[in-house]
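Contents: one structure, followed by commentary.
All protein chains but one are shown in place.
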Amino acid sequence: MAKTHAVEIRVRYGETDQMGVAYHSHFLTYFEVGRTEYLRSLGTSYRDLEAKGFYLVVVQADCKYLGPAFYDDVLEVATWVDRVRPTRVDFRTRVRRKADGAPIAEGHVVLACVNRDRRPQALPPDLRRVLGVTRDSPA
Amino acid sequence: MAKTHAVEIRVRYGETDQMGVAYHSHFLTYFEVGRTEYLRSLGTSYRDLEAKGFYLVVVQADCKYLGPAFYDDVLEVATWVDRVRPTRVDFRTRVRRKADGAPIAEGHVVLACVNRDRRPQALPPDLRRVLGVTRDSPA
Amino acid sequence: MAKTHAVEIRVRYGETDQMGVAYHSHFLTYFEVGRTEYLRSLGTSYRDLEAKGFYLVVVQADCKYLGPAFYDDVLEVATWVDRVRPTRVDFRTRVRRKADGAPIAEGHVVLACVNRDRRPQALPPDLRRVLGVTRDSPA
Partner (left out) sequence: MAKTHAVEIRVRYGETDQMGVAYHSHFLTYFEVGRTEYLRSLGTSYRDLEAKGFYLVVVQADCKYLGPAFYDDVLEVATWVDRVRPTRVDFRTRVRRKADGAPIAEGHVVLACVNRDRRPQALPPDLRRVLGVTRDSPA
């Protein structure tokens, strides 16, 4: 589970606020983009997971803001998985500004696997395999 | 169809941009809030429409921006229907700042009625009745 | 610092995602609305704070998601301050659905006071007074 995948996201004008920086809620969206591309880099896709009836809902999101991100900044968003449980997976994300490497944010998001009726279910075996799970962390 | 319904919306911090004003895309959301409350004021609800299988999708949205809206401003969002066709309804919205009556924006949004599969269908009779339609405008 | 202030926020259509629930990033915005109204309930305003050169930037945001919020749901957003340090203030927020009291989310947001150049500065005395600070928590 040491694999990290990085994507670049450019801050949009509409994501800034009147302090002149990216508004803090948008980092949760940046993290989501990071997770989407992380799964794609493993040869799977979150869109396909949903099509098969597996939904990953956010049950916890924590973010530390380490420095301002400005309009038009290119951010490097690095994502990795640090824990897999039978029905949950924890992602971590680190955001830096590409131009100078300045730390911008760090996130930790816990996702729970549910079915179409929002009932908990085990992560699909395919996802567990590409996440490199051989033995579960204790629930 | 002369009925107008007004609601108040306070500009959120996250809706401002680095020019220090409400970013222009959010006005489409303000218009949507206006339409939701317009329908509620008629004794119906858009949530119920969807539950019955009638979806109103936006097929056209035009907005004129007449003045800046600032963080914490209370906006008066007045909504009315100006045209009903068998499968479409046109809403208009006027936004003013409550404190000084300054004109902020004017919008025109055309909605098409579709079913769950996104196929066009006639507006439901209940909706037509509360919208006061006795005879359709030409399609 | 036991004062709690509650506001009602109705979930907007544009805030839902394809799972049919309010997308998780919007809760940070709901918390922000809660803080804005909390300060207003104390007789001050965040807009005025900024006008005087005091900016509160989010340095940490944690959110637990306890249940889904749906389009058109009215949410009760209760906000309180649980810690004040010389240059920081911690807010907590609890979100419930008004109709049935169902728990929806809990948030903890840490704000740092900075000046126009984003340099840390002490919270203004007026704000400290209305927050009921008589003695600081240890930094």
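In this document, chain identifiers A, B and C correspond to the written order of the chains, with residue numbering beginning at 1 in each.
Following the convention adopted for this analysis, contacts are C-beta pairs under 8 Å (C-beta built on N, C-alpha and C of every residue); 3 or more make two chains touch, one makes a residue touch a chain.
This one's a predicted model, so the numbers in the text were calculated from it and none came from an experiment.
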Could you tell me which shown chains are touched by the chain that is not displayed? A, B, C
Contact partner of the left-out chain, one of C:G14, C:G67, C:P86 or C:P124: C:G14
Touch criterion as defined above, residue of B:H5, B:H24 or B:R40 at the omitted chain: B:H24
Can you name the residues of chain B that touch the chain not displayed here? 18-19, 24-26, 28-29, 32, 50, 55, 57-65, 68, 118
Those residues of chain C that touch the unshown chain are 13-14, 16-21, 23, 25, 71
It is residues of chain A that touch the chain not shown, namely 10, 12-14, 28-29, 32-33, 36, 45-47, 71-72
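As a convention for this text, only the chains that are shown with their structure count from here on.
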Taking each chain's centre as the mean of its Cα atoms, which chain lies farthest from chain A? B
From the Cα centroids, identify the chain that ends up most central relative to all protein Cα atoms. C
Between chain A and chain C, how many degrees of rotation does a Cα superposition need? Round to steps of 5. 180
Look at both sides of the chain B and chain C contact and report whether the same residue positions are involved, with over half shared, or different ones. same
Chain A-chain B separation of Cα centroids, rounded to whole Å: 34
In whole angstrom, how far does the Cα centroid of chain A sit from the Cα centroid of chain C? 24
Touching at least two other chains at once: which residues of chain C meet that condition? 28-29, 32
